[in-house]
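Can you keep this structure in mind? I'll have questions shortly.
A protein chain is absent from this complex, but the other protein chains hold their places.
So, chain A:
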Amino acid sequence: MADTPPVLALRGVSKSFGAVRALREVSLELAAGEAHALAGENGAGKSTLVKILSGVHRPDAGQILLDGEPVEFHGPADAQAAGVAVIYQEPTLFPDLSVAENIFMGSQPRGTLGRIDRRAMRAQAVALFDRLGVPLDPDRPARGLSIADQQLVEIAKALSRAARVLIMDEPTAALSGNEVARLFGVARSLREQGCAILFISHRLDEIFDLCRRVTTLRDGGYVASDLISAITPDDLVRRMVGRDLDALFPKQDAAFGEVALQVRRLTREGVFTDVSFEVRRGEIVALAGLVGAGRSEVARAVFGVDRWDAGSVEVAGRRLKPGSPSAAMDLGLALVPEDRRQQGLVMELSIERNIALAGLGEVRRGPLISRVAERVRAADWAQRLQLKHRSLSDAVDVLSGGNQQKVVLAKWLARKPAVLIVDEPTRGIDVGTKAEVHRLLSELAVGGIAVLMISSELPEVLGMADRVLVMHEGRLVAEIPREDATEETVMAAATGRPAGGGA
């Protein structure tokens, strides 16, 4: 072992964006056949490091070593040629092209005259999805795929490259237990075949499950590189945050009031069928289920983004007009969507303007927007959510993934809604802030807000929910009160196994 150099390594790498020092003299070694985790809070510099390894950014100082030899990547094509495959934190699909074309773009199997062999391409895509155990149709366009499906396509894309180094930047952020287990199975077999893996996640159990070594970053600086077997999750958190963290799920009990959101027999043909439930004031109801069960779709329909074909939605006893988000907002409904880049944020606008967007009425002075009110409101929320940013007038585009998520949350929480629907509220958010978000949600509930929370993260569901609704293939299949909600009961319902018998 000692004389084979690491497949890919960074030595003393620094990178700045203007005044922001995203990385400071960071070193990292990826060995063949080893899974290596990269940990750190939101904005610690993890994605920046990934983009240096993949040739997107050029380091300001330091070296990239390939098999022990210094190399320069002039662009993503160079890194690909060197055998580096990357799953970026934000999906990078081509919406107009088919899923199969997305997977093989730039490396399509070819026949005579350089002609793309579509039959082979389709067959290989099917084989990849089989390996991952996902029933995606390779012929459908990538447009309209859920975040989780997009991430699965990205994973298939990276696997198709038969890479020597596989880099995964939060590939599991939108996935539920089943898909994660499949992904890890595939990752392990790649590792055994000698592939080096770099894995990023804010779910510590995943890091401990998959990896042998973990490198921690804080504020762009290198903190430590440890063998997983030598540390505990608490040690890791301390390295990331620089201090001890308190309890992770501080759920307070709230008194339930009258029914705030009543959904009756809601159906959108081909998406979900006959969904009925209610959420009371002060209650946190979780909507659990596997990826593709139709949870986000229900949320989108309730909020009016999509139309529904049958059924009704009432907010505080008043019937909602279908297909009208502005009517829903007038009645006090708020939706934090799952896809922050497409639906949650205006990427070019500033942080403060994004936070103000959902509540322009409150920062208005006459017909004009008051910049002062906007800024005060943004500053308040930035502090509460520990937003890592340089200036509130920066575009949200330059924020790290987790910090973008915080801006989306702030935007809707600042509205003080009566009914709050959150879709994967902590996707990509680090451990420290996650507890903060949970505390906020819990506080809101205590204050009389009805919360409907969609989450793929089971501990979050179990820790936060007063009641768990489980969806399976477009139908509501179980309603589990807090006392009875366990990993087993929820997963049994989510995978469509007969409930009750096993519990």
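Here, a contact is a pair of C-beta atoms (placed from the backbone, for glycine too) under 8 Å apart; a residue touches a chain by one contact, two chains touch by 3 or more; residues count from 1.
Rule of thumb we're sticking to: contacts and distances are computed from a predicted model.
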Legend entry - Among "Diguanylate cyclase", "Fe-S cluster assembly ATPase SufC", "Fe-S oxidoreductase" or "Autoinducer 2 import system permease protein LsrC", UniProt-listed name of the chain not shown: "Autoinducer 2 import system permease protein LsrC"
Legend entry - Residue among A:Pro5, A:Gly62 or A:Pro76 touching the omitted chain: A:Pro76
Legend entry - Contact residue for the chain not shown (choose from A:Val20, A:Val71 or A:Leu97): A:Leu97
Inset, instruction - Sort through A:Arg58, A:Arg140, A:Arg265 or A:Arg318 and give me the one touching the missing partner chain. - result: A:Arg140
Inset, instruction - List the residues of chain A that touch the chain left out of this view. - result: 54, 56, 75-77, 79-80, 86, 88, 92-97, 101, 105-106, 108, 110, 113-116, 118-119, 122, 135, 137, 139-140, 269-271, 473-474
